[in-house]
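For this depiction, one protein chain was excluded, whereas all remaining protein chains were kept in their positions.
This part shows chain A:
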Amino acid sequence: MGNFAANEGLSIFVILVWLGINVFLFVHFYMAFLVDRYYYTRVILGHALSWARAPAACLNFNCMLILLPVCRNLLSFLRGSIQYCSRTAARQLDRNLTFHKLVAYMIALHTAIHIIAHLFNFERFMDSQLMINSSHLPYVLSQIGNNDNRSYLNPIRTNETNPTIVMFTTIAGLTGVVITLALILIITSSMEVIRRSYFEVFWFTHHLFIVFFIGLVAHGIGRIVRGQTVESVKVHDPVECHSKFETWGQNGTDCPEPVFAGNPPMTWKWVVGPMFLYVCERLVRFYRSQQKVVITKVVMHPSKTLELQMKKKGFKMEVGQYVFMQCPSISQLEWHPFTLTSAPEEDHLSVHIRIVGDWTQALYTACGGDKTVVLDAWTLPKVAVDGPFGTASEDVFRYEVVMLVGAGIGVTPFASVLKSVWYKHVQENKNVFTKKIYFYWLCPETQAFEWFADLLQSLERQMNEKDMRDFLSYNIYLTRWKDAEAAHLRVQYEAEDDPITGLKQKTRYGKPNWDNEFSAIATQHPGSKVGVFLCGPTALATALGKQCISHTESGTEFIFNKENF
């Protein structure tokens, strides 16, 4: 159980604190409207007033939070500073998108409560204007302020209207409708089906958040929530005077007419900070994207993989980071994330792009992928690069023993890691904290190997020369194979080099037996923290997560890190 705490503890703590703050705000603001100042408001509205104000406070809090997890550059900066203190805290920042979604759901929930409560409020305000009867307190209260139109209680000022019209003619009502619509459109276009298949619709509709925030700040300008002014309460105590409403303000009573005023808007105080941070974030992204990027080399690999080597002045990266790339000649507005496959020690940055969709296909054509002649450098398209942004792989060198698992194209961040390993040990001979790397690559077909096999071959050669064969242990698993190939390999099993990759360590078939692998590593390295890094499908992540939890015994601790986009 303790290992579950090690893996998930901080996340659960953060969620509990966030929920706790929500509950506190809800209850506090519910109670805040049960005081005497709002006595007369409650005469008309009952508890629906509190039911509307409490979620409003929670909405202020959550709308403040929602912008923060998507400030990529700010998070990268925080991550870099925090990880010197605590690896766990830094890893927490990897789950920013999950938190963003949680906060969004909470906003939706509180919006629903807020709207339903206000439906009752509008209805009750309307009722009290329509029950024309001077011995009816709500009606009397609604008539206050008819002369000067400032000290009124009931925002519905006449009985010749209906709630729908009132909603569209008040600032609060109109902004409310607009921002709720924006919220609903944002949510429906963020469903997984739409997000994964039609990213552009998701991305463009999501920008309605600008409308949302403007409307949110403007929502309270009309000061539609009204209560007795402080001065009025001093001279007119509602508890004492409410039953004497027929004689208010007349000579000889000690109950003058009550005076009402609206509450000033509060939302801007909550959201102005994060809005400013987000604006800075977009400016930083824009500035970085304007920096000149030159494509120095284009390589076409089999299995439709395109490698681009680029140079950008002043670009600094760590292992396993990713960048966003844009190609203005293909699309002005699309930015796509790609993992960097180059090591920090190299003088260029490279990405390996798999050609799957419209944008990547267009990039392939623009880089001359379908032409056989060599293109001049100046004909290559202009690209913009934003990043690098940190992901879990940055932490690799902070563990003594490391397990790297890549499935298919998921091996790309580890290409960067292995290259960096080579540079560190072989060329610079630094005293690196990491003592042993176990590398697993699961791949459905052999063709995808080619560019990675080269890397592994040169690594193997270098390791042999420096007599460091034991540093890196890699296992390649073919999860799909043809019978004819298998027969050929069966015959060749005695050969020294693997017939597929030409490497000394053999290619295996099927899926790895994780139980055995974890047990073997646990026995080999007692008492150490083993970092497990995965870039691959969710099913594998669940399996590995479970293995980490079950194999963490006294001594060896397996800590699981997952990449995702």
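Following the convention adopted for this analysis, a contact is a pair of C-beta atoms (placed from the backbone, for glycine too) under 8 Å apart; a residue touches a chain by one contact, two chains touch by 3 or more; residues count from 1.
One rule holds for everything that comes next: contacts and distances are computed from a predicted model.
Colleague: Given the options "Exosome complex component MTR3", "Dolichyl-phosphate-mannose--protein mannosyltransferase", "Histidine-containing phosphotransfer protein" or "Cytochrome b-245 light chain", say which is the protein name UniProt records for the missing chain.
Modeller: "Cytochrome b-245 light chain"
Colleague: Which listed residue, A:Val14, A:Leu78 or A:Leu181, touches the chain dropped from view?
Modeller: A:Leu181
Colleague: Of the residues A:Glu240, A:Asp358 or A:Asp515, I need the one that contacts the missing chain.
Modeller: The missing chain is touched by A:Asp358.
Colleague: In the complete assembly, which of A:Phe122, A:Phe397 or A:Phe452 touches the absent chain?
Modeller: Answer from the full complex: A:Phe122 touches the omitted chain.
Colleague: Decide which residue listed in A:Leu19, A:Val35 or A:Met191 touches the omitted chain of the complex.
Modeller: Of the listed residues, the one touching the omitted chain is A:Met191.
Colleague: For review purposes, identify every residue of chain A that touches the missing chain, sorted by number.
Modeller: Chain A touches the chain not shown through residues 112, 115-116, 119-120, 122-123, 126, 162-164, 167, 177, 180-181, 184-185, 187-189, 191, 193-194, 197-201, 356-359, 483, 486-487, 490-491, 493-494, 508-510.
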